[in-house]
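Here the complex is missing a single protein chain, while all its other protein chains stay put.
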């Protein structure tokens, strides 16, 4: 675990006042952070989300445990501090954010002397531009933005207030990021989409002249790539969360609050609805439409549009290799197997007819 | 859309003279660019490739529309400017390139003062080396090459004329890039291939002493990785186009004009023919050979060599999760199902025999 910085404790009662819920226990308990049931010490909070962790709960040394009312009976009354709330996991997220913000020193505002900033760029004085960052012409950077070391922000890019680019992010020219966006290291926003016309055997490049437009509160994982549009824009809705190594093709539209897990890919001109959940390594083909509230399982190829909300799956179930090999042989001739079943059915019908 | 820079318009007739085809309309029309049927304004061109976009064509405000002769009947004669050509999509690509080149200011030749260039490197005076780029010993950079900010070019690398490295590209030592290659941000060329010998449980590294050799007119998408050869070289043929996040193993050979879509992977020592098309997230196993003109569908694992041109596919068709689960259960015992069908067939044959 990260060594705790020395910092002032917070009264538990003060926290409950801030975030709501009911405290069973001493509001004067001093709290320094939040940890798992196993790891929490007497100056930390913890949380429980499922009944089956009862044993851990009983042994937990935390100052208090975030818990939903339905689970309070897991403990003899009065045993320990409890913070009762409708959704302990959500409360955990908020309390953890509270402590993380205190632990993390705010980046120093201002431009590092080694950064290379074009004279025409507008950078809010509260923003922080890190070592060797490159900021192009006509870039506009909002209040409290952090640009990490070695990030490269192309000309004409706008970055909304409170956004954070970790080190080594590239934004190609003319893209637009909303407020409170977070881009992790290695992200590339606005590279050319994969578009060519054929001239005999040769590929003739179609200039990719659109942009990437990213909404507010979007987080994008390490080494994820989002291509600029060919003619129009690639658009990522507000509140979208993408994991690492996701690939988004040109002119894709991703609806608000959709989450996309690691290694997933969305091919050009696909439209993903709002509140969708795309599993790891899932692949959405180009020009498709996915309705709102569609979920796709890990490793699934989606080759048709989906109008109906729900969970869709398509991966080959794994097995011991020998078993898989036997089954795979049959898969290669399933068509024939079905025909044989049909033939049997016909034969039996005839047989019955003749009986 | 990217805000248009102020620039001189071009006469439509001049363009037709440049690129060929037949103009139906006023050659004196001033044109500033090209856009989609929906978005084109009266000083822009547009293009139509399929009959089903007729409604958009009728409403299109473009100065003229690139169209094939077979579609001219979609419009009443004399309605609007038409630029008749055999392949409107290809012409669109060329005309768009024409305008993109005008819109994009050529990078200033010369080495940025913050770049770190080894004294033994040879850089053509027309080349542009961006901020904080690192150019190693004995590097040779041709005419009109652009090296983006923060790119790192290892010792002994050669880069052919007219090539462009976007910001944050790494070329490991001794690799060779042809003319007019384009490498997008985050590309890594020449990292070590994945090669180890076993010594009991330990992996003993096999030094990767080959190079990556990339032909002319190759474009490589963001965060794609191409490993150097173990003993010989990894070779990417002329005109190859790779999308983002492609992975090419050591000693792979990719034939000329092959296109590889995003997230695809080619394992070590595989040989891909010319003019192949590899779909997104497809995986080609090591040491295989794919003939020329082979296409692989999205998400397909290729585990055997392919001698015959054509399209090959292998992904599990997706379905609603409940349906998939039912089918997946059967897949796990397909071998048995086939045996049951066989038993039925035998039984019926016997039955008939006995009748």
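Side notes on the structure shown:
Each chain gets a letter, A and B, in the order it is written, and its residues are counted from 1.
To be clear about the criterion, contacts are C-beta pairs under 8 Å (C-beta built on N, C-alpha and C of every residue); 3 or more make two chains touch, one makes a residue touch a chain.
Please read all numbers here as calculations on a predicted model, not as lab measurements.
Within the full complex, the residue among B:51, B:69, B:104 or B:205 touching the omitted chain is B:205.
In the complete complex, the residue from A:136, A:154, A:186 or A:207 that touches the missing chain is A:186. Touching residues on chain B toward the chain that is not drawn are 116, 132, 134, 150, 152, 156, 168, 170, 172-174, 186, 188, 191-192, 194, 196-199, 201-207, 209-211, 223, 225, 227, 231-233, 245, 247, 249, 263, 265, 267, 281, 283, 285, 296-297, 300-304, 310-317, 319, 323, 326-327, 329-331, 334, 337, 340-341, 344, 347-348, 351.
Summarising the interface, chain A meets the missing chain with residues 1-3, 35-36, 39, 87, 89-90, 92-94, 96-97, 99-100, 103, 114, 130-132, 148-150, 166-168, 184-186, 217, 219, 221-223, 239, 241, 243-245, 256-257, 259, 261-263, 274-275, 280-281, 298-299, 315-321, 324-325, 328, 331-335, 337-338, 341, 344-345, 348, 351.
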